[in-house]
Each structure stands twice: as C-alpha cells, then as structure tokens.
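Omission of a single protein chain aside, the complex is shown with its protein chains in their original locations.
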C-alpha cells in the first residue's frame, strides 16, 4: 500500500486547513487503490473487522453507495443508518444516535447532514469521550463536502499525470466553477483544494448565487492560487483548463433567486459552443446528478472527450477507499 | 462447477430468443448450486470482488432478497439502489443512474422497472459504452420476468428428474397458466420457456384479462409446444400436469376489468375440488405473494403434496446464483 507515515489527522471535516502533504498522501493512496480496483479480485483485507457506519441524516443513494462500496473493498463491515426508519423520528438527538453507533463498535462514522457543522460537532463529542473514532464529513449543509473535492482533485491530477497524480501538476491551471456557488458545499471544498494546489479558481454565477463575500475567502491565505469572481460566464471560461459545473437545486426558483431554468441555462449553461473560448484540451466536471439541459447541454455530458463525469464517479470509490484506509489504519499503530 | 463453455450471452433480458442449450446450461448450473446450498458452508468464491448492483426502480423485497442472497452466496459484493431515497427524486434519468453504478465498478446490474423495456434500453447503452457490464431483467412492466420463469422451469424439471434436470423432461406435458395473463410478465416469460421445452401451454382467464392476441404469439415459432387460449377454467385444467396461477392485482377492479375478487375466485380460483380433473400427480405453482382465497384456496396453498410454492422460492436462489455465475464468469475469460 502507499506510504502513509505522515498521516496523523483523525477526522476529515473540512479542507480549509489541509496541508499540501495531506493532499498528496490521499492522491498517492487513491492511486494505489485504483490499481487494486483494476485487478480481478478487487478486495484488500486492510480494514477487516472494522466497522464503518454510514450515518446519512440527509439521504443520498449515490454518495452512500460510493462509501459503502469503498468500505466493502477494504473488507470492513458497514452499517447504514436510514433517516426514514430511524429513531430520529422518536425524538433521539443526533449526538445520541452517534453515541449509539460508537457503543456498538463503529470505528469510522461517515456523516451527512443538511445542517452545516453537524459532522464537526459529532467529531468533537467523540474526542471528548476519548473514543478514538474517526468522523468523515460526507456533506454538511452549505459548508463542505471534502470527499467530493478530493475525488475532483484526483480526477484532474490523474488526467495530467496518470502514473503519479500529485497536486503540483495543477499549478497555474485555470479552473472555472460555474453555478450556484452560494449554496454549494462542493464549491467551498473545491476552492480550498484547488487553490492549495496552486490553481487559479474563477467563480461564475448570477449575483444572487454568488455574493461578493466570496472575494474575501482567501485573503491572507498564503501560498495559494488566486480566486476570482465573475457575474458573467465568458471571463471565467476564457482559456480555462477545466470547467466545473454545480448542480442547480429546483428550490432556488421558489426562493426567487432565479427567474427560470431556461434563463439560467441561457446565461450560465455550458454548451459545446461556449467551450470554444476555453483551452483546447478543456474538460468539464459535474458532481452529479445532472439536470440535463440546465447546467450542461445533454450532448456535452455524454461526450467522453469533453466530460469527466464518469471518471469522477470512478475516482470517488478509490478516493473514499484512501480516506477510510488512512483514517482506519491510523488508529491501529 | 457446471460446464459452462457454451455460455456467450451478456444480458438476460427476455426468453423469447433463448436457445435450448441455454436453458439446459442454466438448469445444470442451478443443480450444481443447489448441491452447494445443501452443504454446511453455503458459499463459493466464484464472484469474489465482483459487484452486483440491484437497481430496483420498482420495489420488491422478495425478489431483491433472492438476488441479494444469490450474490452473497457467490461472494460478490452487493449494492442496493432504493427508489424512495434515491437521486431519481432529484431529476436524474434512469440511464444516468445506471451509468453512475457502472462508473463505480458494477459488473452485473439486476434491474426491475415498472416500464417494459427499461432493462433492455440500459443494456443497449452499456454495450454502446463497451462497458462489458451484464444486465439482468428482474421484471419490466408487462414484458418479461426471465428469472421467475427459469426458476419455475427448474422447479418443474427437478420434480421430474431431480438428479439431472433438463428441459426435455417437460416434452408433451400440459401446463395450465391461470389468471391475469394480459398484465403478467411472469406468464409471458413462462410461455417462452415452457413451449421451448416442448410443453403444451393452456392459458385460462376472463376475456378482459386474456385477449385474443395471445393466440398469435407463437405463430411460426418452430419446434415448440403448442399454445391454447381458454375463457373458462375447465378445459385448461383437464388432465393438466401443472397448474400455474398468477397474482391478481387489486387495481384490476378499479380498472373495471373484474367485477370482484369473489367472482374471480368463483370462476378462476384453484381449489382442491377443481384439481380433480387434472392429472393425478398435478402440482400447483404461484410466483408469490399469494392473495389467499383468491387465486388459490388457502388449504391448497399449504398442502405440500399439491403446492410447489416453497420449492419455487428455494429454486429462485439456486437459479439466480446460476444466472449471476454464468454472466459473471463469462467476462473473465
């Protein structure tokens, strides 16, 4: 397996304070698991006997399946907490639910919640109990979605150097992130990881979905790529190496933040034509699920020369294996 | 394990074009797995490291459990897609869901959907992507339910020759299929498999649920058993070797296709008395779940000398192991 001597972090909650060597350890470990996944027998016994509890207070088949498969590939046992049929409806607090899974023997908790900060609060409580358990944020409100940004990073770095994906290959690259930046945990996590790798990040979206406060996000953040805000699409796309589109939630219309999906697509939808102004090797990403014809034109999404969407999903399993492996093998030393 | 050199089919979507040797390979393979299931340790490592994704867009605990157990017996990892908590509610297309599971590494997709043709459409898309993934139709609308018909075939052939179940033992047997033929994917798949085995199939049901168009189904279909239509029960039962009853959906009354369950039972319900006119060794089948007292009288259902319902369920695990094994080991050669 990869060399992981440097890994000391117990929880993965946010990428805001991630160090460069941490990104590279994850990329390197994910690359070694990608190799495992190409074998006929795609399992390793790394986490045998350990329990990964998927506590998805906000439901998500896609992300939960990815974590579940990653855990099974590492031979861990998995427990799924389903919000619909849970004792949450019986009035138990979120923290009590987490403590119950701790007492059952969970070693790693993968937590998704619609409120920002819930995984962090659970991690803090687990530490106060000196439990040794690891918490992995699988998306909390509009805060962060670290594993998504890490799989995006792995996808981009692998494209630039398949054999040896490392964050420095993104130095000086221009990445456009387009859409509902305001409500996007995916965007927030990606801003941290991409600028840490030295990429220049250009945010583009309508003013209602991209408030000026983002401009201050990276102030005094040291040796990072730059961050730019655009209320039109063209300056963000111009000569961009990568275009990352974000999912648009239908409730934004009901909240009067957008007039219509059609108008959104007219001004900010990515089409083959619009990509002309990007770098000639430009690739498009989307965290899924896609609203076809809204964030992206349908034909673009299905074009393997332009879309990295499938690679993102595939990277997801390798990156989540890496995260679970690094957190899970930390404790046993 | 069974000799499977002949198996070349990538998907199992319909039995309409199944060749005789394909039926026999499945029967033979299922028989060898039945032997495995009688051992103390009921697992084989055949599909270790492979991923079976159960994409049940239409929910079904019974069929999904059977496929899940079959996959686990073969040491495959399973992923379950649950429609209620899925991203389908977020507007993702069915095909995008399938592509996501493909990108995660699924090797076999077991698909159920309320619309006829969905598994076929997904299989075509997977082939266009040159993915090598196999699709197994677990029931699509009113089209087909191949694994149900194959487990019925295995149940019947095993009854006639336990050691060496093969389709030729059904040659010349009379099988009555009774009930809501029109809406039954189980009936459609069984018509193909039973007539292919040389059995004579007699369909019986009220005219609203058995339109004349079924009479043309087998025209020019070569070396098959014959197909008969009856709007009364008696001619179908007369001297029948097997009586296959179909589940009656309660919504048929709302659709004015049936006056009442009671009247249905009066004219088409199978009772001990009515079986008098069948062959003296007659057996009754039902795909489950049974509406007791509607399709079948309750005492008949519980009589192990007359009912094959338990054997059908048991056969289901062995036959689904055979299908997964044949599809899953195909690719690794």
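Each chain gets a letter, A and B, in the order it is written, and its residues are counted from 1.
Operating definition for what follows: contacts are C-beta pairs under 8 Å (C-beta built on N, C-alpha and C of every residue); 3 or more make two chains touch, one makes a residue touch a chain.
On a predicted model such as this, the values are computed, not experimentally measured, just so you know.
Engineer: Among B:65, B:142 or B:208, choose the residue that contacts the chain missing from this document, as touch is defined above.
Structural biologist: Once the missing chain is taken into account, the touching residue is B:65.
Engineer: For the full complex, which residue in B:45, B:172, B:259 or B:289 touches the chain that was left out?
Structural biologist: Of all options in B:45, B:172, B:259 or B:289, contact with the hidden chain holds for B:289.
Engineer: Who touches the missing chain here, A:13, A:51 or A:69?
Structural biologist: A:51
Engineer: Among A:32, A:59 or A:100, single out the residue that touches the unshown chain.
Structural biologist: A:100
Engineer: Extract the touching residues of subunit B with respect to the undisplayed chain.
Structural biologist: That gives, for subunit B, the contact residues 37, 39-43, 59-62, 65-66, 68-69, 72-73, 82, 84, 247, 250, 288-292, 309-314, 316-317.
Engineer: Would you write out the residues of subunit A that touch the absent chain, in ascending order?
Structural biologist: On the side of subunit A, residues 48-51, 77, 79, 81-82, 84-87, 90-93, 96-97, 99-105, 332 touch the unshown chain.
Operating definition for what follows: only the chains that are shown with their structure count from here on.
Engineer: Once you find the CA centre of subunit A and the CA centre of subunit B, what distance in Å lies between them?
Structural biologist: Chain centroid spacing, subunit A to subunit B, equals 41 Å.
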